[in-house]
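A single protein chain has been omitted from the complex, and every remaining protein chain is retained in its original position.
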Amino acid sequence: MALDRRLCRGWVHGVSRAAAGLAALLPLGAAHAAWEFNMPRGVTLISREAYDQHMLMLWWCVGIGVVVFGAMFYSMIRHRRAAGHTAANFHHNTFAEIVWTVIPVVILVLMAIPATRALIVMEDTSESDMTLKVTGHQWKWRYEYLEDGVDFFSSLAPESREAIYSDAYSREHYLLEVDNEVVLPVGRKVRILLTANDVIHAWWVPALGMKKDAIPGFINELWTRIDEPGVYRGQCAELCGKDHGYMPIVVRAVSSEEYAAWVGEHLAARETAAQAALRDWSREELMARGEEVYLTACAACHQQNGRGVPPAFPAITGSPIATGPLDTHLDRVMNGKPGTAMAAFAEQLDDSDLAAVITFQRNALGNAVGDVVQPAAIRAAR
Amino acid sequence: MAEAQYYLPHGTRWPILGSIGLTALVGGFAALLNGASLASLVMVLGAVVLVAMMFLWFSQVVRESESRIYNDQVDRSFRWGMGWFIFSEVCFFGAFFGALFYARVYSVPWLGGEGTGVATNLFLWPAFDSVWPTNGPEALGGAYRTMGAWGIPALNTIILLSSGGTVTWAHWGILKGSRRQFVGGLLLTVGLGFLFVGLQAYEYYEAYAHLNLKLSTGIYGSTFFMLTGFHGAHVTIGAIMLAVVMLRGMKGHFDAKHHFAFEAAAWYWHFVDVVWLGLFIFVYWL
Partner (left out) sequence: MSAATTHDAHHDDHHHHGPDPGVLRWVFTTNHKDIGTLYLVFSFLMLLLGGVLALGIRAELWSPGLQFVDPDFFNQLTTMHALIMVFGAIMPATVGFANWMIPMMIGAPDMALPRMNNWSFWLLPFAFALLLATFFMEGGAPAAGWTLYPPLVLQGGANLPFAIFAIHLMGISSVMGSINIIVTILNMRAPGMTLLKMPLFVWTWLITAFLLVAAMPVFAGAVTMLLTDKFFGTSFFSAAGGGDPVLFQHIFWFFGHPEVYIMILPSFGIVSQVLPTFSRKPLFGYESMVYATASIAFLSFIVWAHHMFTVGMPLAGELFFMYTTMLIAVPTGVKVFNWAATMWRGSLTFETPMLYAIAFVILFTIGGFSGLMLAIVPSDFQYHDTYFVVAHFHYVLVTGALFGIFAGVFYWLPKWTGNMYDERLGKWHFWLSTIFVNILFFPQHFLGLAGMPRRIPDYAVQFADWNMVSSIGGFGFGLTQLLFAWIVLKCCRGGKQATSEVWDGSDGLEWTLPSPAPYHTFETPPAVR
């Protein structure tokens, strides 16, 4: 039943969108964001290089296409038998064949020169002002600001996740919004170190113009210098499993002052959280915090209702681990299960969040073990 | 007779039997890897069917060949076919040599911080130095010793190169009509072949029992065992081919003009020989 409703809504929406889109197409050139044709020009030197190369190549191809297809259509119209044309019998012309071998070579050289120049600039990560280490996880990103000490995980915003099965159009930035945005200062050369924790991912924000794979065990480098403040959205661009489509990237580019303020706030918040982990939490606090953490950290695999998608993603509801001895449960959540998709959360979550989410798993989603886990227990288990 | 028409068989039962056998073999193996019960039984049955099919198919070809219904053109088809088959085998080994090359020239140096691997080494594997052989930054499989080049491997090189000589000697035998030299040369070749395989097996035993060098010993163990293992399997196949040719020679098959089965096996043997030289140089020696 629920599926039917979702289906209907999706289709009705789709059809009405299509109608609106077609209407928007009629006055040619009418700006309608959804009927996007071309690559964005972006806000970095690199994205503009990519765009310029793209447009240059596009026009070369259009030009060649007009000539070649034009000749074909000319002969289709003029050299028809129906038009009374009789066949010539030539099958060879050395001069023509040399010409159409040499001219493409010349064109290719003309294409290769600017491409080479651009590529050399794009791959030069030296003399950067700051370094951001990005680690791909199934299915979230970890960002470490090596100089400023900021370190956090960034996942699909829970609002978007809830909209997947209800109404995608209810979110303006459906699937392109996150819980924690990457904040970068404009005008500074940021060197980005890319790696991955489990499988290969790829970090890509179209407006920044560079895409590179995040490969487990290796570090790839890229750089960016954002010219204009703004929010730039992208996605993982290398198939990385079930939720490959659900690990967005959001970069907020701000002035240097705002960036410094953001770093300060972030560090202060972390200090507050560290302090909070030193005290005992009430059951209600744990359950409330636990639900939030569950939605961002666990629900992608184990589902919002805790039923999972067996066999790859077992249910939490009634699970022998979530309803069994606490030690095993702690160990599984903190250290993961090698060889499966179950990641180790000891590094991803702090003591309070771990305590909260474990408490939540044991006392919600149909489970009712009754015990609570305090941050201190996590600290002891580390 | 040799100028008769191109022989075209009318129907054949062997391929479908082969497909059934091969599918049972690999399907059973796949199920075995997944831990299914009875999978090994399916696998063994498949292998039996496959081997029986090959025996029957080749027997038929041998009978047809001995009744001289193959003309020179058919003979050329077999020659081209065998040549291209060996070429495909070269490409298969190429994949594994390529992996060895990549590990030694790119991935291990990068992990050790050379070239574009500076950040890789600094942030992920700061304790790792690029050396070869290696079992990687996490020292998979623990401490191990490497297989030296100048013990058994050097002996094996001599054995295999000599077998290349004995197989040529056998060829001279059939060309000049000396069946004694032909069979004798083959017996020597097959013997040397199995001696090689035996020494290789002993080397594996040494590696596992005393050197702690295993398939799971990082990239060194992976490339070492996969390359030498596939090579050893090919030596075994080649030796079986030569042994069949020898038995046929003892039954009076072949003469100075008709002995393509021998030549095919000999080509294969030389191919196996050349692969070994690559192995000896790049896996054992350098």
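Letters A and B name the chains as they come in the text, with residue numbers starting at 1 for each one.
The criterion applied here is as follows: contacts are C-beta pairs under 8 Å (C-beta built on N, C-alpha and C of every residue); 3 or more make two chains touch, one makes a residue touch a chain.
Keep in mind that this is a model prediction, so the values were computed, not measured.
Trainee: Could you tell me which displayed chains border the chain that was left out of the figure?
Mentor: A, B
Trainee: With the full complex in mind, choose from A:50, A:132 or A:373 the residue touching the hidden chain.
Mentor: Once the missing chain is taken into account, the touching residue is A:50.
Trainee: For the chain that's not shown, point to the residue among B:94, B:151 or B:177 touching it.
Mentor: B:94
Trainee: From the list A:186, A:341 or A:381, which touches the chain that is not on show?
Mentor: A:341
Trainee: Write down which of A:244, A:307 or A:379 is the residue touching the left-out chain.
Mentor: Selected residue, touching the omitted chain: A:244.
Trainee: For subunit B, which residues touch the unseen chain?
Mentor: Here the touching residues of subunit B are 2-16, 18-20, 22-23, 26-27, 29-30, 33-34, 57, 69, 71-73, 76-77, 80-81, 84-85, 87-89, 91-96, 98-99, 102-103, 106-108, 110-111, 115-116, 124-125, 134-138, 140-141, 214-216, 218-223, 225-226.
Trainee: In the full complex, which residues of subunit A touch the absent chain?
Mentor: Subunit A touches the missing chain through residues 3, 6-7, 10-11, 13-14, 17-18, 21, 33-40, 46-47, 49-51, 53-54, 57-58, 61, 64-65, 68-69, 71-72, 75-76, 79-82, 85-93, 96-97, 100-101, 104-105, 108, 111-112, 115-116, 118-120, 122-123, 163-169, 171-176, 194, 198-200, 202, 204, 206, 209-213, 215-218, 220-221, 233-246, 309, 311-312, 340-341.
The definition used in the following text is that only the chains that are shown with their structure count from here on.
Trainee: So how far apart, in whole Å, are subunit A and subunit B when each is placed at the average of its C-alpha atoms?
Mentor: It comes to 46 Å between the two C-alpha centres.
Trainee: Okay, in this complex, where on subunit A does subunit B touch?
Mentor: 133, 193, 195, 217-219, 221
Trainee: If you look only at subunit B, which of its residues touch subunit A in the complex?
Mentor: Residues of subunit B touching subunit A: 110-111, 116-117, 119-120, 123-125, 137.
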